[in-house]
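Structure record follows, encoded as structure tokens.
Partial view: only certain chains, each at its native spot in the assembly.
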Amino acid sequence: MNKLSVIRSTKVDSIATVRLSVETSGEGFFEITAEVARFLKQIGARDGAVLIYLRHTSASLVIQENADADVRTDLVTALRRLAPVNAAWVHDVEGPDDMPAHVKSMLNGVSLQMPVSDGDMALGTWQGIYVAEHRTSPHRREVVLQFCGSCADKDKATD
Amino acid sequence: MNKLSVIRSTKVDSIATVRLSVETSGEGFFEITAEVARFLKQIGARDGAVLIYLRHTSASLVIQENADADVRTDLVTALRRLAPVNAAWVHDVEGPDDMPAHVKSMLNGVSLQMPVSDGDMALGTWQGIYVAEHRTSPHRREVVLQFCGSCADKDKATD
């Protein structure tokens, strides 16, 4: 029932790393798909994988539907139910939304990787890449993007 | 108390990518461990890592016990409790099982990576790799497998 198809192989000759700064306006999902695609184009990425890493403990990375915005509204609701504000948390010195934010960050995670072929990410039709902000107030979030694989134009990948 | 042991090093000279089509019969866990192992054997993988990526937003990838099938039954139950069908979701145009499926996909994730040594995945004794289908009806799910590392027989890794 399962079948294998389309094998490619290539050299592995490049690692390129960039820091992406994302300004959030408070709780919700902030799409970074275009920024990741821009990075891959900028370095001339061909085949390999892109690692996306979030340097925070009260936000997370999520790959989810980028068509109907209602989906993200419901995802926020679902996370609030899983980690409610009023749950007698021991850690409350940073505000009532802080500990729920840590729980959501743990569940969703802060590390993602995606295959890249001929410069294109293997995203599904409905998939977008999001920074999920779990704090109530706006934050500046740092994301590290790292491509490992082959680059068409090596000159573009230097500092 | 923690100790480091057995260091290996090698050249990194190959990237091989394949698309795997998985037919699900509705909600539940569908093991793909054998397919991933077959891919690694087919390309002559030696040392490196295999990236497993699912191109969907209402299914997920899970590494879990492959011994007692009751575990998977309980995992389905646990997910239903975390993201119930009747929870007044805003997004319901695709059916009552759709939004819960998105929540489960977000929590479990769609991206996994596993070390490979001498062609063998670093799977623990009880670990299997699963596509978790969260929709009620059968679906065809696309998984991308990508190995990055060294291959014993480079000829096998070409198109």
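Here the chain labels run A and B in written order, and each chain numbers its own residues starting at 1.
In this text, a residue touches a chain if its C-beta (ideal position, glycine included) is under 8 Å from a C-beta of that chain, and two chains touch if they have at least 3 such contacts.
Just so it is clear, the structure is predicted and the values come from calculations on it, not from any experiment.
*Asks:* Whole-complex copy count for this homo-oligomer, where the file places 2 chains?
*Replies:* 3
By our rule, only the chains that are shown with their structure count from here on.
*Asks:* What angle, rounded to the nearest 5°, describes the rotation that places the Cα atoms of subunit A on subunit B?
*Replies:* 120
*Asks:* What residues of subunit B sit close enough to touch subunit A in their complex?
*Replies:* 12-23, 32, 35, 38-39, 42-43, 51, 53-57, 82-83, 87, 89-91, 93, 99, 102-103, 105-107, 109-111, 113, 142, 144, 146, 148, 151, 154, 157-159
*Asks:* Okay, in this complex, where on subunit A does subunit B touch?
*Replies:* It comes out as residues 1-12, 47-49, 62-65, 68, 70-71, 73-75, 77-78, 81-82, 107-109, 112-115, 117, 122-127, 148-150.
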